[in-house]
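Report on the structure given below.
With one protein chain withheld, the remaining protein chains of the complex are depicted in position.
The chains carry the letters A and B, assigned in the order they are written, with residues numbered from 1 in each.
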Amino acid sequence: MWAQQVAFWIIAVAMGLSAIGVVRSRNVVHAALFLVVVLAGSAAIYILLLAEFVAWVQVLVYIGAIVVLFLFGIMLTRAPMRDDAGKLDNDQRLASGVVSLFLFGVLTVFLIDAFSDQKIRFTDSLVAQGSARAVGSDIFHQYVIPFEVVSMLLLAALVGAVVLARRD
Amino acid sequence: MPINYFLILSAFLFCAGAYGVVARRNSVLVLMSVELMLNAVNINLVAFSTGLHDVAGQVFALFVITIAAAEVGIGLAIVLLIFRNLRSPDLDRVEQLKG
Partner (left out) sequence: MLDHVWIIPLIPAVSFVLILLFGKKMPFKGAEIGIAAIGSAFVLAVITVVQWIDRVEHVTGKHEGLAALGRGVLGVAEKGGEHAPEVEPIIHSFTWWQNGAAKFTIGARTDGLVVMMLIVVTTISLLVHVYSTAYMRGDRRYTYFYAALSLFSASMLMLVISSNLLQLLVGWELVGLCSFMLIGHWWEEKPNSNAALKAFLTTRTGDIGLLIGVIVCFFAAGTFDIGGINRYAIGPNADHGLLLVAAIALMFAIMGKSGQFFLHTWLPDAMAGPTPVSALIHAATMVVAGVFLGARVYPVFWNGFSIAGGGINMMALIGGVTILIGAALAFVQDDIKKVLAYSTISQLGYMVMALGVGAWGASVFHLFTHAFFKALLFLGAGAISHAATHHSFDMKKEMGGLRKFMPITFWTFMIGTLALAGIFPLAGFWSKDEILATASQGDFKIFMVIGLIGAAMTAAYMTRCVYLTFFGQYRGHHHPHEAERTITVPLIILAVLSIVAGLLNAAPFHIEKFTAWVDQVGPFPELLHPKFDYLLAASSVTIASVLIGIAAFFWFRREEIGALHELTQRNKLAHAGYAFLANKYYLDDLYEGVVVAGVKGPIARASYWLNQNVIDAFVKGTGRTAVAVGRATYAGLDRVVVDGAVNGLARETGAAGGGLSKVQSGKLQRYALMLLAAVGLIGLAVFVYNVV
């Protein structure tokens, strides 16, 4: 129990700081690298929550594919690597900060009010529940139609991206 | 372990992402912030899946990851289109909806 608590706090602090880095960094590439840290942190959180399969998918899809896409995007839009003139942020930064903190406060109050008495009990069955076998069997039995729909969605996104980005 | 640890972490990530979405000018950075928000949702889903001993939350998280991938693909295509038309990746140049 104690080890888990320590691990959680280390991961959480790293994620929180990196998340701030993503949205406050003055260098686009740095922001992307901070994003990698946050995504890896959530993979670690999934491991902590015994969701092993989701964690690996997170690493493969997010860190492996999506971050690479972002780096391509940065390259193609010729974003300035270094931001000296404050061009990466717009003029409603202060209002955004206030609103976000306010929203965070409201959410926190909500969560404490609603879930403060609930605890996660870690059991052996949870380990089996997070395995690729259990998740896969659930997807292909109970959720097979959503799964097919998502595959159609991916196809549509693929075609859509090609159509949008094509240079006529 | 209190489930609230995970939920509040997730709320923090969500709000950080929301801040990025509204305060960033560069469209690629806005997309990154959207990813941050989606990730926060995933943490919530998995935390509840483990807390309630129900695998459905993890399945949903997988779907969200898939859709996030599609979203980034389309999103970047749109960003490229904006860049090509306006010669800039800055979102505050996109104001044709002005009333």
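Here is the rule we use: a contact is a pair of C-beta atoms (placed from the backbone, for glycine too) under 8 Å apart; a residue touches a chain by one contact, two chains touch by 3 or more.
All of these numbers come straight from a predicted model, not from anything done at the bench.
> Who touches the missing chain here, A:Ser18, A:Ser42, A:Ser96 or A:Gln129?
In the full complex, the listed residue that touches the missing chain is A:Ser96.
> Across the whole complex, list the residues on chain A that are touched by the chain not included here.
Looking at chain A, the ones touching the missing chain are residues 90, 92, 95-96, 99-100, 102-103, 106-107, 109-110, 113.
> State which residues belonging to chain B touch the missing partner chain.
18, 21-23, 30, 91-92, 94-99
The definition used in the following text is that only the chains that are shown with their structure count from here on.
> Where the CA atoms of chain A average out and where those of chain B average out, how many Å apart are those spots?
7
> Tell me, which parts of chain B touch chain A in their complex?
1-9, 11-20, 22-29, 31-33, 35-36, 39, 42-43, 46-47, 49-51, 53, 55-56, 58-59, 61-63, 65-74, 76-81, 83-84, 89-92
> Sort out for me which residues of chain A touch chain B in the complex.
So the residues of chain A touching chain B come out as 1, 4-5, 8, 12, 15-16, 19-20, 22-23, 28, 31-32, 35, 38-39, 42, 45-46, 49-51, 53-54, 57-58, 61-62, 65-66, 69-70, 72-74, 76-79, 87-90, 92-93, 96-97, 99-101, 103-104, 107-108, 111-112, 115-116, 118-120, 122-123, 125-126, 129-130, 134-135, 138-139, 142-143, 146, 150, 153-154, 157-158, 160-162, 164-165, 167.
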